[in-house]
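One chain of protein is taken out of this complex; the other chains stay put.
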Amino acid sequence: MANNIPENLHYSKDHEWVEVKDGVATIGITDYAQHSLGDVVYVELPSVGDKFEAHEAFGSVESVKAVSEVFIPIAGEIVEANDALNDTPEAVNNDAYGDAWMIKVKMDNPLEADAMLSAEEYEEYLSENE
Amino acid sequence: MSIKKVTQHPSQNEELIFDRSQTGRVGYSLPKLDVEETNIDEIIPEELRRDDDLEGVPEVSEVDVIRHFTRISTWNYSIDLGMYPLGSCTMKYNSRLNEKTARIAGFTGLHPLAPEQEAQGALELIYNLQEDLAEITGLPGVSLQPAAGAQGEMTGVMLIRAFLDKRDGEAAKDRRVMLIPDSAHGTNPASAAMAGFSVKTIKSTDEGITDLEHLKTLCEQGGIAGLMLTNPNTVGIFEKNIVEICEVIHDAGGLVYMDGANMNALVGVARPGDFGVDVIHLNLHKTFSTPHGGGGPGCGPCCCTAELEPFLPTPRIVKDGEKYKLDYNRPESIGRVKAFYGNFGMMIRALSYIYTHGDTGLKEATETAVLNARYLSHKLAEDFDKPFASDPMHEVIFSHKKQSRKGVHTLDIAKRLIDYGFHPMTIYFPLIVEGAMLIEPTESVGRQDLDAFVEAMKDINEEAQTNPQLVIDAPHSTRIGRLDEATAARKPVLRWKPDMDSMTKTA
Partner (left out) sequence: MRYIPNSPEERKEMLEIVGLESADELFRSIPSDVLLNRKLNITEPLAEPEVIGAMESLAARNTAATKPSFLGAGVYSHYSPTIVDHLIQRSEFFTSYTPYQPEISQGTLQYIFEFQTLVCQLTGMDVANASMYDGSTAMAEAFLMAQRITRKDKVVIAETVHPEYLQVAETYTQHGGLTIDTVHFDKETGRILDEDLTKLDDQTAAFVVQSPNFFGCVEDLQKLADKAHSVGALFIVVVTEAISFGLLKSPGACGADIVVAEGQSFGIPMSFGGPHLGLFACSEKYVRQMPGRLAGVAYDKNGKRGFVLTLATREQHIRRDKATSNICTNQGLIALAATIYMEAMGKKGLQEVAMQNAQKAAYAKKQIAAISGFEIPFSSPTFNEFVVRAPKNANEILEKLRTDKNIIGGLPLSWHYDDFQNDFLVCVTETNTKKQIDNLVEGLKAVS
């Protein structure tokens, strides 16, 4: 099955996506990730003001019978968390790149995302690992 | 006026008790108050009393209660109805004799703080069971205080911690790693965490046993407090290197904890104490047939070496001449894990089980449990993928590999088994086998039932190959279909409220 991998985003090998605008990164999990998790029933997110180093776990996503940590691909401080996911965790399954964004992060280093995978590279990575 | 047709017996549509409640119905009977009444305000002032009139608590008659529970009981599968082959759960026959002995008034009416000299029978019973379990496990220190297996595990790893702290003093701080195989029960790492250990995972080999080389590598990294090992392990295979495994751990300065969930494969045949194991927990509700009761109560005795005995929970039940006593003077004890002395009612049942079987009967039960699993392994190997070639002990593992290519997965096979009149096996555990089906028949199943189970499994395989949708849509015979667990978890409804939906949701 073809994966939905939008062109304009950056990707991590842990299956997070990042969109950068004015030094602020919006982060969520990829369509591939939501597929492997199955029905998402709960999303646990950090609070505004929390600071993370790159690759730290910032929250978790739960399906009925599994919990997966979600990792932040870039360092920074949380400026917004998508609390709407508390009431509609199913958005992660339905709209992984839209309504189901998880956090907005003020990046310590705005160039950090450039080192992440491109859409093309991520697709290649997925096909290698399937 | 409309006439409702009855299409099903009312037992199929029993509502919640709250929907049956009618003001003024009564289901109890108390003698009249026989003392002079005091004004309640003088006993408990109004501001400390309830003012909600126990809102929502139902009012029903005795007949309502009897019918309610009898009806909903028919929605359950049970051991008495048929084979219940849940792997690692040991769903064996729960004898009525044990229910009878546990209900003798001299046991049920006994207060735990009664003077010791008037509770000698209970103390002796506990003592006798301790002695028998010590003999069965080859481990002389026994505490029956833990309430269930997980608590027995917690007790066990806390003993290890206390022992190491005493032996190594300050240096024990650098010894906090608990090794646990990737095939272990989830309670193992959870219990280790409660004792303040960090967990490192040991890989399993292609044979389905602990990877001895990986174990050695991890031990070389140092800091080893111990190992938590299930044996036979959770894929039903005996860890043939058990003696060497214990030696490796002991050489690394750690102790070996054995999860006794699978003792039904060993009782009367081999003893963990003889392998080199330092501490084990047992599940009286598995190996010693105390009823599972829909999820408890259990009893999780902890048995250990003489070295670890001083650390067992307080109080200990000891024999002093001809008297049995509670010994609270245990300065090195890890403390108490539960109020009083454990789930005594379960101890009565377990001792009745041991008395009934005796030395020869316990061994016969073990042999039969292993033979039954071996028989299923033999009969099902053609139709189902068996991930490990070794002969299984009391339980056998298969995977859905031969069915999944048709879109039929373990869950579907399990649900279809219900239509054939069997309780499904344990599924998706252990995690090291994809689509695992873990089957433990126990000794309580006769050959006809085993053959019927084999037939059912073969038929399901046939269906999976020729008409997979039939299996995928199963079960077809139950009063309720597969439930939407995702929505249940997203919007949890965990209690009744007056405005709640009734049986059938109106869209």
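The first chain written gets the first letter, and so on, giving A and B; residue counts start at 1 in each chain.
Quick note on the criterion: a residue touches a chain if its C-beta (ideal position, glycine included) is under 8 Å from a C-beta of that chain, and two chains touch if they have at least 3 such contacts.
What you see is a predicted model; the values in this text were computed from it and never measured.
*Asks:* Which one, B:F163, B:Y257, B:F288 or B:Y341, makes contact with the chain that was left out?
*Replies:* B:Y341
*Asks:* Out of B:H185, B:R316 or B:H400, which touches the unshown chain?
*Replies:* Selected residue, touching the omitted chain: B:H185.
*Asks:* Tell me, which residues in chain A touch the chain that this view leaves out?
*Replies:* Residues in contact with the chain left out: 41-42, 62-67.
Keep in mind that, in the parts below, only the chains that are shown with their structure count from here on.
*Asks:* Give every residue of chain B touching chain A within the complex, in rising order.
*Replies:* 428, 485-486, 489-490
*Asks:* What residues on chain A touch chain B, complex-wise?
*Replies:* Of all residues in chain A, those touching chain B are 38-39, 41-42, 62-65, 89-90.
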